[in-house]
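The structure follows.
What you see is part of a larger complex, with each chain still in position.
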Amino acid sequence: MITHKITYRVIYGDTDKMGIAYYSNYLRWFEMGRTEFFRYLGLTYKKIEERGIFLPVSEVYCKYLYSAHYDDVLIIETSLDTSVKASMKFNYLILSEQGNTILAKGKTRHAFTDRSGRVVRPPELLMELIAKNNKTTYDNKIQ
Amino acid sequence: MITHKITYRVIYGDTDKMGIAYYSNYLRWFEMGRTEFFRYLGLTYKKIEERGIFLPVSEVYCKYLYSAHYDDVLIIETSLDTSVKASMKFNYLILSEQGNTILAKGKTRHAFTDRSGRVVRPPELLMELIAKNNKTTYDNKIQ
């Protein structure tokens, strides 16, 4: 697992008449999380697409535990499940600003496709970056 | 299972640079489906809220099988899983206009709460309407 964190502040447009963030917005936050995850890894998603490879979402899951409110700062924690190889699987935690409450937990799964939607092999550079980062994380752990 | 169908036409604002509907929009379509499901049942969600009962989403799942494109007419098929009692569980199918291709499958689960978010018992009128519709469906089946 490689993990990266960003923050996001809930805007008025994210809320609904229940006074809390509408449930589909979490999927936008998952996207923010994984975009910054790719940047952190060293290969932006934009660059991946420029190489002709796309990562459409094939599955999403989200469990809502506590509501997010207007003007709340959220921590979006994105982790790559490095045990999955032919596709990509991300896990997400949406946490309160202090980091002590899990507001929501989510997952997305992505296929590697070409522009026409055909499944292709993962780009090698990406695989190398994942392997490298995974090793670093592992090395840090065993020290 | 009680089932209700509506249609929705994909707008430009639903699409993304991949040329297909962005994944979070399906959750809006699920909402459209279940709102019309409640109306079809005989008690609108608006009326449920006016009685002080709310149905926040506690879980959502969606599997994306085929892309939805700009100007496509989609069939949104919403089914209530009547075996679930203390909460509500809906299943959704997003189908092509002709109804012969399943584009996406989804589920949502909802708690019954009061305005402050405390879990409450399901409103009796709703339970009666579900029982009545379920019986009709069952009666239709065994004929």
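All chains are identified by letter, namely A and B, in their written order; residue positions are counted from 1 within each chain.
Quick note on the criterion: contacts are C-beta pairs under 8 Å (C-beta built on N, C-alpha and C of every residue); 3 or more make two chains touch, one makes a residue touch a chain.
Since this is a predicted model, take the numbers as computed values, not measurements.
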{"item": "Homomeric complex, total chain copies (2 given)", "value": "4"}
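Here is the rule we go by: only the chains that are shown with their structure count from here on.
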{"item": "Rounded Å distance between chain A and chain B, as computed from the means of their C-alpha atoms", "value": "26"}
{"item": "Complex interface listing, chain B residues touching chain A", "value": "18, 20, 23-25, 27-28, 54, 56-64, 67, 117"}
